[in-house]
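Just one protein chain is left out here, and the rest sit where they should.
Going by the order they are written in, the chains are A, B and C; count residues from 1 in each one.
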Amino acid sequence: MSLINTAFIITAAKAIQKTIVENEATLESLDREIGDGDHYINMKRGAGVVMEMEAELLPLTADAALHKIGMKLLSTIGGASGPLLASFFMSMGKTLKENGDDSHAKIAAAFAAGVEAIRQRGKADVGEKTMLDVLIPVSHAFTLAATQQHDVRLICATLIHTAEQGMLSTKDLIATKGRAAGLGERAIGHIDPGAKSCQLIIKTVCNLVLNK
Amino acid sequence: MSLINTAFIITAAKAIQKTIVENEATLESLDREIGDGDHYINMKRGAGVVMEMEAELLPLTADAALHKIGMKLLSTIGGASGPLLASFFMSMGKTLKENGDDSHAKIAAAFAAGVEAIRQRGKADVGEKTMLDVLIPVSHAFTLAATQQHDVRLICATLIHTAEQGMLSTKDLIATKGRAAGLGERAIGHIDPGAKSCQLIIKTVCNLVLNK
Amino acid sequence: MKKFINHVDDLLVESLSGFAAAHSDLVQLHLEPHYLTRKHKALDKVAIISGGGSGHEPLHSGYIGYGMLDAACPGHVFTSPTPDQMLAAAEYVHAGKGVLFIVKNYSGDVMNFEMAAEMLPFESATVLTSDDVAVNNSTYTTGRRGVAGTMIVEKCVGSLAETGANLQACKTFGDKVNSNIASMGVALTSCTVPAAGRPTFDIDHTELEMGVGIHGEPGRRREAMREADAIVKDLVAAIMEDFNMRGLHAEGSEALLLVNGFAGTPLMELYLIYNTAAKLFAKHGITVARSLVGNYTTALDMAGASITLCLLDEEIKQHWDNAVHTPALRWKI
Partner (left out) sequence: MKKFINHVDDLLVESLSGFAAAHSDLVQLHLEPHYLTRKHKALDKVAIISGGGSGHEPLHSGYIGYGMLDAACPGHVFTSPTPDQMLAAAEYVHAGKGVLFIVKNYSGDVMNFEMAAEMLPFESATVLTSDDVAVNNSTYTTGRRGVAGTMIVEKCVGSLAETGANLQACKTFGDKVNSNIASMGVALTSCTVPAAGRPTFDIDHTELEMGVGIHGEPGRRREAMREADAIVKDLVAAIMEDFNMRGLHAEGSEALLLVNGFAGTPLMELYLIYNTAAKLFAKHGITVARSLVGNYTTALDMAGASITLCLLDEEIKQHWDNAVHTPALRWKI
């Protein structure tokens, strides 16, 4: 039995867009502080274009929809977050297609493949003050929880918590990847904008699942 | 008997410089309102350069000193006020040299020649919202008072008063000469900066004479 | 006021020195009195000299060189240069065929150049530029101000002079080019005269100054800030109205469209202005045959822009197109 369907992806996309817009002030000021001030605009543009794809996505299987979203984001967002998020969706879609989505473990594996694509594209890892400080721990937690056959509610709660921790962890880091890598010590005390938006996205999707 | 001497000219120049500096805020804001904001700077530069001429002027006769001041101002002030004030001093000096300075009438005539030089150089007349709205009435009053053989104290009081009236009269005029001519109705309500500085100069010199 | 300066009194000479050093292949700086000339004196041609208050860079010094000016006389910021500068410059560049002064029509500039011309020991003529249509009421007898169109006059007359044309021909052609030009500007912020240290005018973020002068002189009126297209529409309308009023047939004509930045407005916005202006002029039946977009006549640090249209006949077009080699304008050479 398939655990993800395209209708859910579309619902999630809408919820994500809402979350991003609600967090305009936060996202914008984080990227102003240690970046170039466009992260919110980039994320909003990405979320917006996915909204416009609803009709096109609906007939597709979930894996194909995710892949298509990735392709679209690749040619829409730009900046650093564009190719990274695009790689995530394309890879996750590809892995779902290969392995199926009939268990939480398979979804966790697909998620992990997406995160791995980001890691490779960005040549970054945990501790470099990027979105990966959220995504890598979340991916590990997801894999672990799914392997341990936790209940979906517990999985979601864990992921929300892990994302939050990861996001907060970026605050005290010096950046060694991305635009903030120019700042040295001055980046300390500021949360990474990409980490913040990924945390918000994970929270939004998990909350959707929880409230299903 | 000569009524002007170079020592007095130098004393007057010093007093004029002091007056201009004291009126920085007024002169600057008048030219900001209906000009380009440099009138105070121009007048200060002019006054400053005359200060530096003290040693050079002292040995000269009054007419030669005035002419020399005019020449120096010509190559120092620039802008609209530069050639106008320069023409004034050169013409006044020239007329004093030709006619002498042994009566108030002769000095009034020399002053009038200076004003006439401004009028010709600037192709302007009373009512065009320029320094001539001060200088022409003052020149007329001077000639009249001198012809009527008024006492020097009365002459000075008259000139101070006339200059003040002339300066104030510019407030309600539309400018048809100078930079403010671009403003049309918008110039109304603002005193002309050149009129203001001329009024201040006349007042300063007359007060010197009064307090001699 | 936040500027890259040391002492306000040294700004001009330090900046001129940097300019001369950066373009030492093209120009030479002379001090006390201050003027700049071509590095290599041109022979057997009318000497073209311009000048004016500083703060409008690259005007005029940036236009010294083959096909344009022989010399430029920089005054203090926003203050006309003095006759001794013009005299010294003229002595230096005069090549036996007379001197043509190109002077922006401001009382100060006119009088200082006039006095220089009177003292000059050889033949001279003067072209007054007066392209600013913001001042459009004929009761203001001083006449219109010279603004960004001045550099078009300098370019075209400079080209003609290079052909060996005589003084009268250069003067006549300069007057003709000037009369084919109309400009109109708008400011979003004020400039700050360094020696004054504070903005020349106060302007709210909801306002703009329509018809502003290049010295921050107030313009036609203070208006509400609005979208670019609406602003450009008004600038273009003022220009078209002026051509009509003067009986010049802009419709059906070819033209040079110059979108000039006052220094504080980025190229991105200037091109956006160009985009709208070019379309509007096309609607008026004008063929925009030549274009120039950038900071060519600035107003210190003011944010704002002006639109200049120069109607082209074959002669003007040819002289615009001819080779020019100056620090700020260069082509075909």
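Observations on the model:
The rule is short, and it goes like this: contacts are C-beta pairs under 8 Å (C-beta built on N, C-alpha and C of every residue); 3 or more make two chains touch, one makes a residue touch a chain.
All values derive from a computational prediction rather than experimental measurement.
Across the complete structure, the visible chains that the omitted chain touches are A, C.
Among the residues A:D38, A:D63, A:D101 or A:D192, only A:D38 touches the chain that is left out of the figure. Within the whole complex, the absent chain has one touching residue among A:I10, A:A110, A:A175 or A:L200, and that is A:A175. Interface with the hidden chain, as seen from subunit A, comprises residues 28, 32-38, 40-42, 45, 74-84, 121-122, 128, 174-184, 186. Interface residues of subunit C facing the missing partner chain: 1-7, 11, 14-19, 21-23, 54-55, 57-58, 62, 188-189, 205, 208, 225, 227-229, 231-232, 257, 259, 263-276, 278, 291-293, 295, 298, 300-301, 303, 305, 330-333.
By definition in this document, only the chains that are shown with their structure count from here on.
Because contacts link the chains in a way that matches no line, ring, star or complete pattern, their graph is best described as other. With centres taken as mean Cα positions, subunit C sits 55 Å from subunit A. In terms of their C-alpha centroids, the spacing between subunit B and subunit C amounts to 32 Å.
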